[in-house]
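Every protein chain of the complex appears in place save one, which is left out.
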Amino acid sequence: MNLWPFVFALFALGIFCLLTRRNLIKILIGLELLSKGATLALIWSGILRNSLSYTQSLAVIAIAIEVMVVAVFLALVYAFHEKSSSLDTDDMRRLKG
Amino acid sequence: MMIYLTLGFLLFFALLAVFLRDTLLSVLSLATVSALLSIAFYQLNSPVAGAFELSVGAGLITVLAVLTISFLQKRKEKKQPGAALWLALSLALAALVFFLFQALWPQVLADIIPETSWGEVGEILWKVRLFDLLPQILVILAAVLGILALLRKEGESKER
Amino acid sequence: MNKEMIPLLLLIVPLAGAALVPLLNFFASRAVPLFSVFVGLVTAVIGFFLLGQIGAQAASFEWLPGVLKTGFQLDTLSVVPALIATWIGFLVLIYSLGYMKHEENLSRYYSLTLLFIASMIGMSLADNFLSLFFFWEVMGVCSYALIGFFYKDPKAASAGVKAFLTTRIGDIGLLAAILTIYAFTGTFSISQGLAEGSKIALPLLNFIAFGFILGAVGKSAQLPLHVWLPDAMEAPTTISALIHAATMVNAGVYLLARVYPLLSLVPSWLVVIQWIGALTALLGSLLAAFHNDLKRILAYSTISQLGYMVFAVGVGGVFASQFHLFSHAIFKALLFLCAGAVIHELKTRDIREMGGLQKFMPVTGTTFLIGALALMGLPVLNGFFSKDMILEEGLIAGSWGPLIVAALAALLTAYYSLRTTAVVFWGKRRTSAHVKEAPVVMTGPLTLLALGSLVSWVLVGPLTTSWIRTGLEAPHIDWLELLRETFSSTAFLITVCVIVLGFLIFYYRRNLGWLKGKIPAFFKAVSVGLGFDILYGWLSQQIYATSNLLSTFFEEKVMEGINRATGEGSVALSISSRKMQTGDLHWNLLYIVVALLIILGLILW
Partner (left out) sequence: MSASFLETTISLLVLGAVASYLGGVLFRHRERLISGVIAFLALLGSLISFSLLFRMTGASEKVLLFGVLSWQIDLLGWIVAEVSLVLGTVVALYSIVYMEEDTGTSKFFPLLLLMVLSVIGLAFAYDLFNLYLFFELLSITSFALVAFRKDKWEPVEAGIKFMVMSVTGSAFILLGISLVYAQFGNLDLNYLFTASGGASIWLPITLFLIGFGIKAAMFPLHTWLPDAHPEAPSGISAMLSGIIIQTGLFTMLRIMLSLGASLPWGEILIWFALLTMTAGNIMALTQKQLKRMLAYSSIAQMGYILLGIGMGATYGVASGFTGGVFHIITHAFMKGLAFLCAGALIFRLSSGYLEDMRGAGWRMPVTALTFSVAALSLAGVPPFSGFMSKLLIYQSGIQSGTALGWAGSLVAIFNSVLSLGYYLPAIGVLYSKEKAEKVPAIKEVPWAMTVALVILCLLTIYLGVQPDPVRSWVAQAFSLLKGGF
């Protein structure tokens, strides 16, 4: 049994989503997929080291942090929408050069 | 090997979450991904993480995201050209990393998943990992303050 | 006052002066010149006290332990250039009161001059290579800014840039040498670096020597990097006297003398130095002999005299080179300041428009004559003793090739000094301009310097007494001995012969016309005008055609190219590379993937 492929697949999907999707909600989904991959990796590493309780407790904290990050991100998205009435990353190009 | 089935579904819904044009639907797919992940955790004998993932990941995040979307009323995404190429590239990259990982890192495959209980996890969380408590509280405090700051009312700050 | 603090004070006073001048300019711009002269006076007085400090332990300051310890090195070798800077700097400042009276931007002028004096002091007193290099660079910057002082004149501006860039080549060599020494001895300290120099492998030592020579060649305007000095004459004449005759150009010679223990480990480079010096001396005097621009004549003469000093270092006469440096600083500053007085009155630099000025400017004329005699090396003037000492060192070393070249240069020197004096001050008057003697603030320094030219050689006694502390060999003589030895040496004969020959050429320049029949095309021209005008034309055309071509090529292609490449190139590069900052989130994220791949590649390599 080996779950690493799934971890890497989740990471690949997350990065793919971040690279190509141009909607901020989709960007959020990409970041979420990365976090879920990382959480899965935590649990799986606990199984490998035969200390599942330990990594579970880490995973719990990681999930809590993840939510906080998502909340801040959504607040930022909201603030951006207030200014631009848009969720499109193509509109986020004022700062460059 | 139910776990592979669960994770297979998980990947399918993740793909949906990425590719669906309607953002609301893709957020719901993400919620399904979370739910499936918590089932996978359960199957991996880690009920605590599963419960957290289900309540927080599938529940809270979805609620927040759906609320935001419904506030902002922007559901359709523009069509993306050349997505297949990017998908192929990222998957190829991940496959490469994974292959190297397998080839260069011989690992022990554990087929026996240890049993864990709520009590044990709680004990570790409160005894061994107690020193994570302060940063965790602080992160939550910071996030709350940050959200308050970002969603505060009124006020035009001058060019500065 | 703590005696150890004297050198520090000597450095700080002019620095503070340089910093205060712009401030003062805000409140009382008319007091700026006087204030600067006052600072110069204080510096000169402190410099006088420094004389008693030779060989003393000076305060040193551990800046970064184990890396950089900076302090002062007080031996004759270092104190003499510092004193020249303070005293001649002071005289030049006084002279500027009159000379620069009607110019604009005076605060910039005085501030830079004081800064220059400070950096010259810092350079020569530095006891580690890093601070030496730092002050070396500051001097370069000051020189650049002062050459371009009349920046509205495009010639002046471009001359400044030329000087800056040409000397930069030398600086790169110097920096490379310093870093190499540091890499192999682990210290920036000069004395330690020199002491441990013998441990360095020979090929590297060759490289180090080359670096130092390159640095000296650039700063002291030696062949082939001499091109900047004549152009630098666009600077105010005071600056030419101070920087381009008396002090900064000596820095290269000083550097060579300072690192002589290292150079002596690689004798082949010493031969190179001899030839560089001798050829530069010849070329400089040749060009000076056929030029008509008063300041350029003096510039070429400076180049030639610096060539002598470099030659002296090459044959091992470090003391002789420093002695000549000391004499030269005095009489060349004198000549420049006289030239300044003349140019100030006549508003022209062409000597063909001068003539018969002795009657109108007696003090200037007399002092100029003294300077010229010292330059040609007439006995009992300071130039005589030092030049004689150099030739004697050459005889001892037995390097005949360069020596003959140097003697030839001495002959030409005698000729052109006389020619210049004669054309400018004697003979018929060729200008209708109303001419009067310079004001006393200008003639005062002239008189002092002329006095110095007459008697400064007496100081040889104290100089040799303390010289022993530099760790370099030198004869231990006082002035009486110097007199006796000089007049009984072979070198004296050479000197006298050379000078007499030069006199003869000058005196019979008209009678040389009999050659005319033999080579008519050539000497028909010689009889015209002053006799050598056409020769000048032909020779200078030949020399100039090549050197101009070279320098034009150098200036317009190489330097301009470098300038372009660094200036416009980096701007263009900047603008194009800023496109990398697309401002697009997805590109940013793509960079992460790219970096991931790069690091994976590097790690798994």
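Going by the order they are written in, the chains are A, B and C; count residues from 1 in each one.
In this text, a contact is a pair of C-beta atoms (placed from the backbone, for glycine too) under 8 Å apart; a residue touches a chain by one contact, two chains touch by 3 or more.
Computed from a prediction, not measured in an experiment: that's the story for all the values here.
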Displayed partners of the chain not shown (whole complex): A, B, C
Where the missing chain touches subunit A, by residue: 7, 11, 14-15, 18, 24, 27, 31, 34-35, 37-39, 41-42, 44-46, 48-49, 51, 55, 58, 61-62, 65, 68-69, 72-73, 76-77, 79-80, 82-84, 92, 94-95
Absent chain, residues of subunit C that touch it: 62-65, 67-68, 134, 179, 182-183, 186, 570-571, 573-575, 577-578, 580-581, 583, 585, 587-589, 591-592, 594-596, 598-600, 602-604
Subunit B residues touching the omitted chain (full complex): 97, 100-101, 104-105, 107, 129-136, 138-139, 141-143, 145-150, 152, 154-160
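Note that in this section only the chains that are shown with their structure count from here on.
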Pair of chains joined by more contacts [C-beta pairs], A-B or B-C: A-B
Centre distance in Å when subunit A and subunit C are each reduced to the mean of their C-alpha atoms: 68
Rounded Å distance, subunit A centre to subunit B centre (Cα mean): 6
Multi-chain contact residues (two or more partners), subunit B: 90, 93, 97
Residues within subunit C bordering two or more other chains: 593
Subunit C-touching residues of subunit B, taken from the complex the two chains share: 90, 93, 97, 100, 104
For the subunit A and subunit C complex, residues of the former touching the latter: 15, 18-20, 22, 27, 89-90, 92-97
Touching residues on subunit A, where the partner in the complex is subunit B: 1-6, 8-13, 15-17, 19-23, 25-26, 28-30, 32-33, 36, 39-40, 43-44, 46-48, 50-61, 63-72, 74-79, 81, 86-88, 90
